[in-house]
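Only a part of the assembly is drawn; its chains keep their places, and the rest are absent.
Letters A and B name the chains as they come in the text, with residue numbers starting at 1 for each one.
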Amino acid sequence: MNFTASQIAELVSGTVEGNINTKVNRLSKIEEGTEGSLSFLANPKYTPFLYTTDASITLVSDSFVPEKEFKTTLIRVSDPYEAFSKLLEHYNQIQKQHSSEIAQTAIISEAATIAKTVFIGDYSQIGAKTSLKDHVVIHPQVYIGNNVSIGENTVIHTGARIHDDSVIGNNCVIHSNAVVGADGFGWAPNENGSYDKVPQTGNVILGDFVDIGANTTIDRATLGSTKIGKGVKLDNLIQIGHNVEIGEHTVIAAQTGVAGSTKIGTHCQIGGQVGISGHLTIGNQVGIQAKSGILKNIKDNSKIMGYPAFEYSAFNKAYVHFRNLHTHITDLQTLKKKLNHE
Amino acid sequence: MNFTASQIAELVSGTVEGNINTKVNRLSKIEEGTEGSLSFLANPKYTPFLYTTDASITLVSDSFVPEKEFKTTLIRVSDPYEAFSKLLEHYNQIQKQHSSEIAQTAIISEAATIAKTVFIGDYSQIGAKTSLKDHVVIHPQVYIGNNVSIGENTVIHTGARIHDDSVIGNNCVIHSNAVVGADGFGWAPNENGSYDKVPQTGNVILGDFVDIGANTTIDRATLGSTKIGKGVKLDNLIQIGHNVEIGEHTVIAAQTGVAGSTKIGTHCQIGGQVGISGHLTIGNQVGIQAKSGILKNIKDNSKIMGYPAFEYSAFNKAYVHFRNLHTHITDLQTLKKKLNHE
């Protein structure tokens, strides 16, 4: 979609300096500006780029005084960073807009309840007793099973799989190829040395404003529900085991795994590639450094690292010594010789 | 599906105490019971929940004597836990039942061989020379390539991709978005500093009763076969490299990776996020702790941890000292000063 300088100026309450018909269709950093992009100059450190940028339009401060020639069309505003953020937000809104339309190739159970404002893309499938609330967007090639509930404004991206009985809140985003509600990994060893499947009869419940990354997997509960609290953000390729519960506004980076029945508190920040054992309780506002492995319960407000993880600064202190272990052990051996020879 | 108390009682050879028409459509723990759920009371510790549970039906022991009022309908049986397990198993059976039906939108090669009892969902695709045996269930939006063989009772969930030449045993389950038989990661460095592809001409063979988790990837062999033995259970997001062989009844937790040509024995238990190098031999009944990294061959019956991994209890002993390293090094430095000053 193209916007002219005058349209942009109106959006951000700014003044155009240059050709008001200059067109842009994307956003860029000023140092990476190209024809058709709009950028901004907020930090004076970046001023030199203004004279060389190929960005078609640049947001600058009302007080900016150029010292050389430049090609870009200026839009003057009181706060360029704020104005740029406003445009980003606007971009985001446009991206999310979908007409209310159901593709002819979508296969929708007659027993599903679909609000009038829903968008459903080609080759997507909606099961029986499933309900999609207002402004839900189902991109193409999505599978949604039976008895699923999806709240208002939620967006499901192409290739995501939402299994039977899942409950998805309002304003959630589920990215491509994520799998919600596959069977948990429950196996009972039997006397023959093989394993019997423990039936996984529960479901997955996502609160409002939950984001699930691409190729992330959230298993259904054995009994009851796997619960992802309001505002939780999960990055890509994360594994959430059966019956896990994650508290509100906890954020987890890519490739982390949480084993079955563990409860994680609210407002935690968990790094990438972390592993958390099953049946643990992690407190509120806990910080877990990337790649840590958690084998026991963790108290509120802890900051931990390592595998098995312990207190963050203690880990770092110990690790400095580990790096110098060769020197320390050489010292030790020298002392030993000295003492034994005395 | 709804069941009445009298239907349940018949299934578990029990006696209803209360309204025989009470309906349930799911299973729950007694402390999480809600209207429409069936739960059980086996451990006396949970008895207080009986008086407060919202579960519509609760299985209790023949000998149970209530001490307060309660709302739930009772079904008395000799062993409530066993009866509940029986219902779980029954649930599992129902879940697996599919009519023999082939969706009109499924695209099936004329050169495929499909048993009469097979179910194939919408938008799934079956390639040439592929054979599906009795009671195979192919959920919607599955891709199955050419020359694939799928054994009796095997279930392939939505979004799974089974590439050409794969051989899948009987009674297997392949979960959503798993990829079986993509090319192995084989690259030969050339004189220009870039890489030439080593053609991956082999296939993947899964034995009977193999479970493959959601978003797990199993690469085809360079030559010959990547082999997953009978009864092997793989959790979600696991990577199995080309020409890997995994022995019968080995169980691997989520996000573990096994590099090319490694052979893993039978009855191993491998934790999550483990990494195993290529061209290794891991013995039978080996236990590998989560997050370990394996760089050399491992003998039968070993239990190992760490990266690089070594004997489990030795790792833990060493790690205790690591946690206290600052104290130890301070001690060492004190001794050193003392000796040097003497």
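The rule is simple: a residue touches a chain if its C-beta (ideal position, glycine included) is under 8 Å from a C-beta of that chain, and two chains touch if they have at least 3 such contacts.
Values in this document were obtained by computation on a predicted structure and should not be read as measured data.
Chemist: Total copy count of the complex, if 2 are in place?
Modeler: Full complex: 3 copies of the single sequence.
Criterion: only the chains that are shown with their structure count from here on.
Chemist: If you average the CA atoms of subunit A and of subunit B, how many Å lie between those two points?
Modeler: So the centre of subunit A lies 25 Å away from the centre of subunit B.
Chemist: Could you pull out which subunit B residues touch subunit A in their complex?
Modeler: Touching subunit A: residues 26-29, 32, 88-89, 91-92, 95, 105, 122-123, 139-141, 157-159, 173, 175-177, 209, 211, 213-215, 231, 233, 235-237, 248-249, 251, 253-255, 267, 272-273, 290-291, 319, 322-326, 328-329, 332, 335-336, 339 of subunit B.
Chemist: Over in the complex, which subunit A residues touch subunit B? Could you list them?
Modeler: Those in contact with subunit B are residues 107, 123, 125, 141, 143, 159, 161, 163, 177, 179, 182-183, 185, 187, 193-195, 197-199, 201, 215, 217, 219, 223-224, 237, 239, 241, 255, 257, 259, 273, 275, 277, 293, 307-308, 310, 314, 317-318, 321-322, 328, 331-332, 335, 338-339.
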